[in-house]
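Right, I'll just put the structure down here and ask away after.
Right after this comes chain A.
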Amino acid sequence: MFALTPYIVLFPLLGFLILGLVGSRIKSEKLVGTIGSGVVGISFLLAAAIFIQMLGLEEAKREHVVTLFPWISTFTGTATSLSVSVAYQVDQLSILMTLIVTGVGFLIHVYSIGYMHGDKGFWRFFSYMNLFIFAMLNLVLADNFVLLFLGWEGVGLCSYLLIGFWYEKKITGDAAKKAFVVNRIGDFGFLLGMFLIFQTFGSLNFDTVFGSASVMSVGNPALKWITLLLFVGAMGKSAQIPLYVWLPDAMAGPTPVSALIHAATMVTAGVYMMARCSILYALAPTTLLFVAVIGGVTAVFAATIGLVQNDIKKVLAYSTISQLGYMFLAMGVAAFSAGIFHLMTHAFFKALLFLGSGAVIHGMHDEQDIRNMGGLKKYLPVTYKTFLIGAIAISGIPPFAGFFSKDEILWKAFSSDYGSVFLWLLGVLGAGLTAFYMFRLVSLTFEGEERFAHDTHPHEAPKSMTIPLIILAGLSVIGGFVGIPRSLFGGNAIEHWLEPIFASANSKLMISEYKVVWSEYVLMTLSVGIALAGIYAARIIYLKRIEIASALVERYNKIYSLLLNKYYVDEAYDAAIVNPIVNASDKILWKGFDVRIVDGLVNGSASLVAITAQWARKVQSGVAQNYAIIFIGGIVFILTWLLVK
Partner candidate 1 sequence: MLRNYLPIIMMMAVAALFGVVMGKINEFIGPKRPSEEKQSTYESGMEPIRTARERFSVKFYMVAMLFIVFDIEVVFLYPWAVSYKHLGVAGFATMFVFIAILLIGYFYVWKKGALEWD
Partner candidate 2 sequence: MNLYYTDLITNSPLLTLTATGLLLILIESTKSTRTRLTFGVGIVGLAVTGVLACFHLTPEQSTFNGMMNAGGYGSYFTIIFVLAAILTFLLSRSYLERMGNNKGEYYILIVFATVGMMLMASANDLIIVFLGIELMSICLYILVGFFRVKDRSNESSIKYFLLGAFATGFLLYGIALVYGTSGSTNLTVIARSFPTVSSNTMFIIGVALMVVAFSFKVAAVPFHMWAPDVYEGAPTPVTGFMATGAKAAAFAVFVVVFDRTLGFSGGKLNLVIAMIAAASMILGNVLAIAQTNVKRMLAYSSIAHAGYMLSGVAAANTEGQSGVLFYLIAYLFMNLGAFGIVGIMEGEDEKNLSIDDYAGLSTQRPVLAMLMAVFMFSLAGVPPFGGFFGKYYVFLAAVKANMTWLAVVGVLTSLVSAYYYLRLVVLMYFRDGKADVPMKPSFAAMVAVCVSALLILQLGLYPSAVVQLVQSFH
């Protein structure tokens, strides 16, 4: 069965090639859609077959590496020769990710058949989506950093192409460019991290690197830098402070893209990468703390922005950033399996919410502003019910999926040796805010009075769209049951399943034996209570007593406009980073985003081009004699330097 692994990756590539080469000739949308989703479906079935086989195997035999061909083999013979193969590593973690990517991906492909109906780029859309799945599978199945990086860049490229899918609109082009540029910063960090790994371990192969890392001591400075640099890459890809700014803009792309790439899969690549490298992070406690703080702060920060957004997709975008923050919080407190668990449940309910929002947008004829909606549950009953399930799940109400994963993270943030009350507080605060803005969204969109124009006739989405919604809703309900903690008399199957992956990291961390203690119940009740309070408040403010909302806005005008404008971060970045000079943004990165330096660069970057142009014009005079003089100058310099020193 393991021999089938390459085919999991191959089928989406096949789909991309077929659609990319002859897609424009295929007149039938149905055929394009079938090919596009079919190949992903086959991949899912293959992955499921392997997964079932793995379930039957004993723990030690579950990992398997399938080597296809040597890819980069350079400079053989030297001690630190680099050799990289195209090889896929199937183990508990990667198969889980593969299932999520292909499973959720398949549903979203099916959904897209309905959503993209009639678009002139129909075939192009599916070919890009297949390419994305191909790249993402390379990312999760890679057995070395280089292949992972290839997938990492590949998904970035697809994200870029798909955000700018409707390229005739200027806004999509700008959003795509922004995503690309911001991600390049992260990738730069990732690349440096890779170089450093190669420098330190002499290999880029997972087994070799993690094998030699497991005998290193905690606090090794090289590991500190490696993990930090890799995390910079994760910050870009997974939209964490301060590199999150591209994700909200990325919503300019088609909604299925937002669901697949910018919610369920690609943005979680950073989390996956950290989980994969857990042993490296376990040896770098400083980085862990940094990750936890970034994650926790992002979770709250993004949630506050989500409170006041009026674009249905923007709310979900900030919510995604916030939830990704949770995952990193989990990673940061060394609760690796909890992070992956949340990644999985989040993939279910966030994909559901995005697809639901897509159904709303579709039904409302491209209206995205929730102020112009309301009372839609009458017209879109299926969408409403599934969306509501998604909202409950993300708010963390038992027994929905989000509850188990989020509670696991909160508990670990509190109880882990690497956690603290502060981190827990951030998490709980974020949870309350999440519940509030989600139900604000539900209330404003589906309930209350109808605020849209009378000539709009909202309609329910076609079957191809609602069926994926229903399946995802089902998963959002039951998806959490694989991780019921022992305190609730569950087996925490997922933690057990992933145990071998994190075994060496956990042994380094010396995590104490898990015991059920009373405080866990207290915290659990507390977080559920806060979530319920958030829901209650949202329903009061936005359904019963709407005047409170406007009163609040008036009272806290300054804060409101600060939130509405997303803390003006975009404006600050726009001035400095998205300005023509890409390298300026890198400098900002090194300087730790110091505001003063940002300000300084605003002026600097603008005039850099002008100065160089001016200077170049003077030197590059076009007079051959001057060129000869510079030529001579070069010779004189070289000879002097060679002979004098």
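As a selection rule, all candidates are chains of the complex that A comes from, given by their letters.
Rule of thumb we're sticking to: a contact is a pair of C-beta atoms (placed from the backbone, for glycine too) under 8 Å apart; a residue touches a chain by one contact, two chains touch by 3 or more; residues count from 1.
Because the structure is predicted, anything quoted here is derived from the model rather than measured.
When the candidates 1 or 2 are screened for touch with chain A in this complex, the one that qualifies is 2. Against candidate 2, in their complex, chain A makes its touches with residues 69-76, 78, 82, 149-150, 153-154, 164, 167-168, 170, 172-174, 176-177, 180, 184, 188, 191-192, 195, 199, 580-583, 586, 609, 612-613, 616, 619-620, 622, 624, 626-628, 630-631, 633-635, 637-639, 641-643, 645.
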